[in-house]
Structure formats: structure tokens, C-alpha cells
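Heads up, one of the protein chains got dropped from this complex, but the rest are sitting where they should.
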Amino acid sequence: MTFRAAHLLGIEHLHPTEITTLLDLADQYAEDNRKGRAHRDVLEGLTQINMFFENSTRTQASFEIAGKRLGADVMNMAMQASSIKKGETLIDTALTLNAMRPDLLVVRHPNSGAVDLLAQKVNCAVLNAGDGRHEHPTQALLDALTIRRAKGRLHRLSIAICGDVAHSRVARSNIMLLGKMENRVRLVGPPTLLPSGVEDLGVEVFHDMREGLRDVDVVMMLRLQKERMDGGFIPSEREYFHRYGLDAEKLGHAKQDAIVMHPGPMNRGVEIDGQIADDINRSVIQEQVEMGVAVRMAAMDLLARNLRAKRGAQAAGVMV
Amino acid sequence: MTFRAAHLLGIEHLHPTEITTLLDLADQYAEDNRKGRAHRDVLEGLTQINMFFENSTRTQASFEIAGKRLGADVMNMAMQASSIKKGETLIDTALTLNAMRPDLLVVRHPNSGAVDLLAQKVNCAVLNAGDGRHEHPTQALLDALTIRRAKGRLHRLSIAICGDVAHSRVARSNIMLLGKMENRVRLVGPPTLLPSGVEDLGVEVFHDMREGLRDVDVVMMLRLQKERMDGGFIPSEREYFHRYGLDAEKLGHAKQDAIVMHPGPMNRGVEIDGQIADDINRSVIQEQVEMGVAVRMAAMDLLARNLRAKRGAQAAGVMV
Partner (left out) sequence: MTFRAAHLLGIEHLHPTEITTLLDLADQYAEDNRKGRAHRDVLEGLTQINMFFENSTRTQASFEIAGKRLGADVMNMAMQASSIKKGETLIDTALTLNAMRPDLLVVRHPNSGAVDLLAQKVNCAVLNAGDGRHEHPTQALLDALTIRRAKGRLHRLSIAICGDVAHSRVARSNIMLLGKMENRVRLVGPPTLLPSGVEDLGVEVFHDMREGLRDVDVVMMLRLQKERMDGGFIPSEREYFHRYGLDAEKLGHAKQDAIVMHPGPMNRGVEIDGQIADDINRSVIQEQVEMGVAVRMAAMDLLARNLRAKRGAQAAGVMV
């Protein structure tokens, strides 16, 4: 077993062999999903709780489908509407849920680090479904699987991450994962939307989109958050699209077989041209969503194996 | 097999033999539901997603119970609260869900035609749970099953549909279904609430409730939407009830064994008198709800059979 983590909190602490193990398993699940092959026994008898402190229909649905395909009992808890309003602390909420003895806890939270904190307090496996501007590991893993399937490898590729990198946990997790797997990562965007000091991360920075896309294998667009549009970060949606929106002309600077990615949901006509998004020869955006289910199945499968091993050892009186 | 549709988008394109096939199967499910007999294998391993862009506790619950009784993995997605707010288009939402490889998609949407559009974009079976003023096919089918069980047949009956016909997708689907099965349909209501040009549909129109109910076998009341009550469509709730609300006196003009129907939820004292609604000798309103589960089980069963046949043929390399 080359996947040893008890939680999936971020890409930061994953070893490249753990990433490969997870992607290999996800690849199998992706194929079995296409064939309609079931794996109900993998998480049978386990309880998965999705705790979303931020709304996200698509990410929550992906985790829910993944869990149900593997036979888990899946519960969704919309957290904003309830106990949080009553002034309960995050830790009390976590301890309460933990006392109900769930096995897998999927958490999205607006604060960076909140999911790590929570993982320290519970006895089950925790999966980070996005925390503040910190990490969104399953998104980086599904992007990696999509790239690997399209390009046949996940190393020595040139990948441009474009747009609002500074505020994006998706970008942050991707930069780490793609770096660990020895790819060349470029960040492309206006200075106001790029993080400072990123050169230390071993990435190149471009403020000109055409230069940034030159000869890359992968063009990874980011979503421009609505709040950025009226915050002084960009002059106007129109101007932003003109300079940084992905269209056929700009894409022409990338390699001929470069693929186009987007984590969704898209702002068509803002960060990406609708025709590019729908071009089945270039865009792998739907495949990203499909791989999302497969990656989450693999992550929960591996974490459940580690959890069962740990509990078995504890029951046998062995310290772990 | 006499049910060939890939989707259940409306009554309009169903053939009478398809309707009969569906009702016959639903009738069996209704009996088995009463006996507590399970059919977990019918949709086992399939994923059903309920996408409700309009709130409807009862319709959503009915589809959810139907799917779970047949062993499907059922997911509810409340769409207004999430990605729609982020400005994502309906088509992008559909493509995203489709990429997660669901098998049955149950959709309610405020816009007429939205569900048809969506069905063109996905690889799974789509069920219309109500779209704008267009169609609500499972409601018409459950009404038909309720009538057939109460009257012993579904043809050559005289049926009055009363109230806000103009704005009602329930009425629209019912008019089509009852017409296809060769019944005589009457529309009863004030001119402001009846559609224009309906004589072409082969229906009779009455503005006087007593005349409209004379000697009918079935009195089908419609819900008066709150927004109609203060929109100049009716003089007042009280006046409306006086002229068009169903009470014992007006019902006296129908046949002695006429049944009373309502799609729910009811406005007691507005379109229907509470005592009539609760009269177990006349009202079949609770039976309608019960048949709703059975009809949805039958519809999903039949669509899943066609979906599996299509996928099997595709896997075998046959064009369908």
C-alpha cells in the first residue's frame, strides 16, 4: 500500500507515489463507471457526511454520487442554515457529528485551515472539499487524472494556469500537484490577480496571455469570481475578456493539441469563449467532471482502507 | 413492449397504447405498495437525480419514494440556491450533471420547454416534473390511473376540469391525455382563467359551474395560484368561491357517483369546500397522491428498461 494518509486535507503533504496510487485507482473506477459496473461493497456499512459550510451543488453532488456508488450511507448537512446560526463553534459541531460515529467526513468551509483543525478533533477520515483560499485537493487530483488520460503522462508537461490565481484554492492545489509530478507550470493573468512571491514555487509568471500560452500542452482557465468583477481587480468584464479571456486566437499560441480545462461553473464570455468551451476537440471540461466522481471514489476507498486498518489495530490493542 | 419513449417529457407525444402500458404497470405497483412488497432490483445500481428549479415538497417526495422503492440511488438537488445564482446556464448545469453519469433525471423548471431542451443534451432518461405552463405528465397519468380505478374504465367518460385552466400545466396535460383516451372534456371557469381557442382541442367550455358539472363522471378541480388572487383575474376569493368553488350544492349537478379530484395543495374555502375534499365517498384526492408514487415507479421502470436496451445496443456496436 503506497497511500498512507488518514485524511485528504491537501496536496501539500501527499507524496508523488500516493498521488499515483490514487490516480491509478481512480482510472479503474472511471472505466467501471462507464461500463455501469457497481462496487457497492467498498464502503458498505460506512456513513459519509457531507458538511458544506459553503454552497456547492456540483462538488457536493460529485461526492454524494461517489459515496453512493461505493455503497456508503450518504448524508448531506447544509451547515449555514442551522447550528452555526445558533452560535455553535466549528469544533462543537465537529465533536457532535463525531459522536454520531461517521466514517467519512467531507467538509467545505470558507476559512482556510478550518478543515485541518476539524480533522484533529475527530476519529474518522476527513476529506477537504475546499477551504478558503487554502486547498481543494480533489479538484487538483481530478485535473491531474484528466491531463494524464488526455496526454498519456503527467510529467514534463507545460501547463498554463490562467486568471484569478491569487484567490484560487484550485490554482494553489494544482500548482503543488503539478510541481510534485515534475511539470512546468506557468501562471498567466493581470498583476492584481497573481500572488506575490510565486517565483519561489518554481513557476513562471506571465502578464501577457499570448506569451503565457506559447507552446503549452494544457491551458487551465480559472473561474473569475463575481466579487472580483466589481472590486477594482479588473477594469471591466469586457476588457478582461479582451486581454485574458480564452478565445480561438489566443489558444492558437498553445500547442496544436493543447487541451482546455475549467473547474466550472464557467462565466462564458468573461474568462472563456463559449465556443472554445464546447469544442470537443480541445475542451476536456466535461471529462473533468466525470473524473471528479472517479477521483472521489478512489480517495474515499483508500481512506476507508486506512481507517479500517487503524480501527482493527486499535481493537487488537495495538498502538498506531 | 409497447412503451418506446426515451424520455417522459409530456403527454403530447405518447401513444394511447403507451399510456395504457404505463397505467397497467402502475396499477400493479399500487397493489404491491399496499402489500408492502418490495421491488429493489428494478432500479438497483442506477442513479436518479431530482433537479427542482421550483420548490415542490410533495412532487419531489413522490419521485424520491418511487425511486427508493425500486432501489435507485436518489439525489435531490435544490437548484435555485446554488449554481444558478453563480450565473451558470441551464445547459452547462445539465452537461455537468450528465458528466457524472446519472441514469434518470427528474426536472421541474419554471420555463416552458426547459425540460425538452435539457433532454436533448444528456445521455440519460429525463422525466418532466412540471415545466412552466407546458406539461406535467406524471400528474396527468396519476389522475388517469385514479379515474380508471374509480370508474373501471378510462374512455367515454365526461370530465369537467374547473378553475384556472389557462395557467395550468396540469390542465394542459390532462386535456391531452383524456382526449387521447376518447373522453369528453369540459373546461369550466371564468373567461379570464380559460385559455382562448380551446374549442380546437375538442373540448367544451362553460362559464357557469352548474351547467359545466351537469351529469359529469369526474370533477377535477385545479389549484388557484395565490398570484392570480390579486392580479385582476378574479374579483375576490369570496366571490370566486361563490361562483366557482366546489361545494355540495354545485356537486349535486354532477352524476350521483361522480368523483372529486384535486392535484393539491388545496386552498380550502377558495376553490374547494373542505367538507367535499374530506368526503371519502366522493373525494379521491388521497388516492391521487398514492397513485402518484405508483405512476412514477412505472414511468421510471419503463424508461430504465429502454435506457438499458439502448446502452446494451451501443455497447454491442449497433446504432439505435
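Every chain is named by a letter (A and B) in the order it is written, and numbering of its residues begins at 1.
Note that a contact is a pair of C-beta atoms (placed from the backbone, for glycine too) under 8 Å apart; a residue touches a chain by one contact, two chains touch by 3 or more.
Everything quoted here is computed from the prediction, not taken from an experiment.
For the chain left out of this panel, the touching residue among A:A30, A:I65 or A:L97 is A:L97.
Residue B:N55 is the one among B:T2, B:N55 or B:Q120 that touches the chain not shown. Residue in contact with the omitted chain (choice from B:E18, B:D164, B:D273 or B:E287): B:E287. Think of the hidden chain as still there; on subunit A it touches residues 45, 47, 49, 73, 75, 77-79, 81-83, 86-89, 92-93, 95-102, 311.
Where subunit B meets the chain that is not shown, the touching residues are 33-34, 36, 38, 40, 55-58, 61-62, 64-65, 68-69, 226, 264-268, 286-290, 292-293.
Here, only the chains that are shown with their structure count from here on.
With centres defined as mean CA coordinates, subunit B is found 40 Å away from subunit A.
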